[in-house]
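With one protein chain removed, the remaining protein chains of the complex are shown where they sit.
Then we have subunit A:
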Amino acid sequence: MQTSSDTGTIRLPIGSDVDLAWVRQQVRQVAAELGFGLVQQTKLVTAVSELARNTLIHGGGGQVEMTALYRGPARGLRLAFTDSGPGIRDIDQAMTDGYTTGSGLGMGLSGAKRLVQEFSIDSSPGQGTTITVAAWATGLPHPRAEAG
């Protein structure tokens, strides 16, 4: 897929809960500028909050790279969360609702996946973790079952 290269990538550190707040603010601002509606912004920022907190808590800190996406008329945002922490041994298990190795609710990974349109995990034990998500500002609604 073509991504215009002139937009560049914004890199933000994730090393404290103050950083988490800053990352949420930056993502909301960029998403709003790209034309995400209020509900879409809220979903994306919530997913970002979950993933950035995982980078901090489970990954021991890291960073997020944020890239604006332009495909024809579509506007989107890609975010890659990277840490060099312990990695995830069993990704399917980690993606299960309610599974946690810590004191959280175990809803972060699985929930974040439901809140964005694209989601991928690259992780193995000892190799750190990169989780990449993308969301699109919809004029074109995300496909979903019609009610009634």
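Following the convention adopted for this analysis, a residue touches a chain if its C-beta (ideal position, glycine included) is under 8 Å from a C-beta of that chain, and two chains touch if they have at least 3 such contacts; residues count from 1.
Assume contacts and distances are computed from a predicted model.
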Undisplayed chain, where the name is taken from the UniProt record, one of "Electron transfer flavoprotein alpha subunit", "Acetolactate synthase", "Anti-anti-sigma factor" or "Amino acid/amide ABC transporter membrane protein 2, HAAT family": "Anti-anti-sigma factor"
Absent-chain contact - pick from A:Ile10, A:Met107 or A:Ile121: A:Met107
Residue among A:Glu33, A:Asp97 or A:Glu118 touching the omitted chain: A:Asp97
Residue, one of A:Asp17, A:Glu33 or A:Glu118, that touches the chain absent here: A:Asp17
Contact footprint on subunit A, counting only the chain that is left out: 13, 15, 17-18, 20-22, 24-25, 28, 37-39, 41-43, 45-46, 49-50, 53, 97, 104-105, 107-108, 110-112, 114-115
